[in-house]
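Below is one structure, written out as C-alpha cells; the observations come after it.
Every protein chain but one is kept in place in this view of the complex.
Every chain is named by a letter (A and B) in the order it is written, and numbering of its residues begins at 1.
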Amino acid sequence: MSATVDDIEIREEAAQRRRAAIRRYAKHPGFVIGACGILVLLVVALLAPWLAPHSPTRTDLMNTLAPPSATYWLGTDQFGRDVLSRLIYGAQVSLQVGFFVVLISLSAGTILGAVAGYAGGWVERALVAAIDILLAFPSFLLALALVAARGNTLDSIIVAVAIAYTPRVAAVMRSVVLTIRPRPFIEASRAIGLSPWKIILRHIIPNALPPVIVVATVSAATAILAEAGLSFLGLGVQPPTPTWGNVIAEGQTSITTNPLISLSAGLCIAFTVIVLNLLGDGLRDTLDPQMRRNTGKLL
Amino acid sequence: MLFYVARCAAQLAVALVGIVTVAFFLMRAIPGDPAIYMLGDYATTESLAALRARLGLDLPVWQQYGMFLASAARGDLGASVVTGQSALAEIWSAVPPSAELAVAGMAIAIAFGVPLGIVAAVRQGTFVDVAVMALALGGISFPVFWLGLVAILVLSHDMGLFPALGATSEPGLWPAIHHLALPALVLGLSVAAYIARLTRSAMLEVLGQDHIRVARAMGVPERRIVWHLALRNAAIPILAVIGVTFAWSLGNAILVEAVFSRPGLGSTILKAILARDYQLVQAGVLVLAAAVVLLNTLLDLVYGAIDPRLRKA
Partner (left out) sequence: MTAATFELRGLTAAVPGETGAVRLVEEVSLSVSAGETLAVVGESGSGKTVTFTSALGLLPKPGRVIEGQALYNGTDLLSLAPESLRRVRGAQIGMVFQDPLTGLNPVFRVGDQIAEVLRAHLSIGRREARERAVQLLARVQIPDPARRVHDYPHQFSGGMRQRVLIAMAIALGPRVLIADEPTTALDVTVQAQILDLLSELREEEGMAMVLITHDLGVVARQADRIAVMYSGRVVETGRVDEVFRAPRHPYTISLFRSIPDLDAPAGTMLAPIAGAPPDPQRRPSGCAFAPRCFAAREADGCMSRRPLLTDEGHAVACHRQGMLEQAA
C-alpha cells in the first residue's frame, strides 16, 4: 500500500509531537539529571565485575580498616575488604530490589486499584476498606515481620517489601482511575458492550500508564530505602554479600575512626533515591499536570 | 455533627476489627508451623503437640480466628512464647519511650514541614522554593538510620552537644530531654521533608482556586490570604499527609531506636522477631496499627470540624 499525502502528514505531525515532547523532557533539569543518574547506576551494577578494582568479599587481614590509598580508594573495612568494590557490587542488590519490587507491587496494586476504581459499588467499598486497613500497618514493620518469617534471601526480601508496599500503590491507582472513569471513551466502550475486564485492560490501564510510571519511580526509591533499612538491622541479604545497608551497619562499629565506610554507603543510597525521585518529579511535571493531584497524595 | 461523630466511631470499630483480622491471617499466612519455629527443629513430637494445643493451632482456622477475635476484644493478645507473660502487657511497657519519640518527632516534623511547605508554595519558582524543595528531596532520600549515624558522629562525637545514646536511666526531666533530642530531631527532620513536599502541593492547589482570586480582588492582604484563608482550606490535605506520615514515621522510628540504642516498641519487636516470638510480634504490630487507626479517626473528627460539607453528608 502506498502512503497517501494524508498519511505522510499524519506521520509528520506525530514526529513533530514526539520532537516537542523530547524538547520538553530535555528542558527539565531534574528529569535529565535523574535519567542520567539511573543510567550510571545501571551501568555500574551490570559491569560491577569489570569495574570493581577488587573482589568485594576477599579479605585482606593485613590491611583492616585501612585509610583511603591508591590500592583501596575508599579504604577497607574491619575484615580488610575493599569498600569501593563492596559499594559497586552493592548497587546490584539495591537495583534488583527496586526493579522487582516495583514489578510485583505495581502489577498487583494497579490491578487492585483499577478494579476498585472501575467497579464502583460494593466491590469498590470492600477493596477500599481492605486497602485502608492495610495502610494502617507501617509498611516497613510489615516488611520486617514478613522477612523475619520467610528468611532473608534476596527473593523473600523482594516479596516481603512488595507485599508491604502494594496497598499504597493500589490506593494511588484507584484515585487515578477515578479521574479516568468519567471520561467519554469509557462510557462509549461500555455502550458498545465491551466487557468490564476488556475495558480495564484496554482503556483504563493504558490511560493510567503515565501516572503508573511516576508511581513506579517513587516506589522503587521507597523499596530501596526499605531494603537498606532491613540490611542495616541485619535482616537483609547477609554478609559477606555486600549491600549498601549492611556496609553501613558494619561500618557503624568503626564510625568514629573510619567514618568514610558508612558515610559513602549512605551517599550511594541517597544518590539512588534522589535520582529516582528527580526522574519521578520530572515525569510528573512533563507527562500531565493534572496527575500531580493523584500521585501527590500518598507518595 | 453528632451523626458525623457516630459515623467516625463506627468506622473506627470496623477498622479495629479489620487490623485484628489482618494481623491474624498475616501470621497464619507465614509458611511453616509456628510451633516448630518456636521450639526449634529438634523439638519432640509431644512438646510440639502440646504447644499446638495451647495455641489452639489444632483447631480449624475459622474457630482459631473467632477465638482470637474474642480474646483480642478482651485485650488478650496471647502470651509471649519466650517469657510466658501477657504479650500485650509486654508491648505496653515498651510504649511510653516510643510514644515520647513519636510525639516529639511528629512535633518537630510539623513545626518545620508545614511552614516550609507553605513558604515554598507562596514563593513558587523563586530561589526560596528551589532551596526548600532541594532540602526536602535530600530529607526524603537519605536513609533515616544513616542520618542518625551522621548526627551521632557530628553533633555527639565531634561537637559533644548531645549524648550518643537515645535514652538514659538518670532521673529527671532534663537528662531525658537531652537524650531524646537527637533521635527526635533525626526522625522529625526526615518526616518534615515529606510533609514539606506535600504541604507545598496542597497549598499550591488551594492558592489556585477561585475564592483566593476573589479574596485578592477584594483587597484582602496577602498575609491574611495565605495564613488564614488558604491555610484553612489546605488544612485537610495537610492533616491527611500527617496521618499518612504517622504510619511511615513509626516504621522509621524502629530504625531510629536501633541507631540510638533506645528502648521502645521498635527494639522490643525487633528482639521478638529475632527470637521468633510471634505472639509478641503480632501484639506489637497490632498496637502500632491501632495507634495509626486511632490517629486517623481523630483526624477525621478534625476534618469534620474544619469542613462543614463533611458534617452534612
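Keep in mind that, in the parts below, a residue touches a chain if its C-beta (ideal position, glycine included) is under 8 Å from a C-beta of that chain, and two chains touch if they have at least 3 such contacts.
All values reported here derive from a predicted model rather than from experimental measurement.
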**Request:** Specify the shown partners of the omitted chain in the complete complex.
**Result:** B
**Given B:V154, B:I177 or B:V214, the one touching the chain that is not displayed** = B:V214
**Complete:** The one residue from B:L229, B:V244, B:V259 or B:A289 touching the chain left out of view is B:L229
**Message:** Counting contacts across the full complex, list the positions on chain B that touch the omitted chain.
**Reply:** 125, 209-211, 213-222, 224, 228-229, 232-233, 235, 306-309, 312
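We adopt the following convention: only the chains that are shown with their structure count from here on.
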**Asked** Counting in whole Å, what is the centre-to-centre distance of chain A and chain B, each centre being its mean C-alpha position?
**Response** 22
**Prompt:** Given the complex with chain B, which residues does chain A contribute to the contact?
**Reply:** 129-130, 132-142, 144-146, 148-150, 221, 225, 228-229, 232-233, 235, 245, 248, 252, 255-256, 259, 262-263, 265-266, 269-270, 273-274, 277-278, 292-293, 296-298
**Asked** What residues on chain B touch chain A, complex-wise?
**Response** 14-15, 18-19, 21-22, 26, 30-32, 137-138, 140-146, 149-150, 152-153, 157, 198, 201, 205, 237, 240-241, 244, 247-248, 250-252, 254-255, 258, 269-270, 273-274, 276, 278, 281, 285, 288-289, 292-293, 296
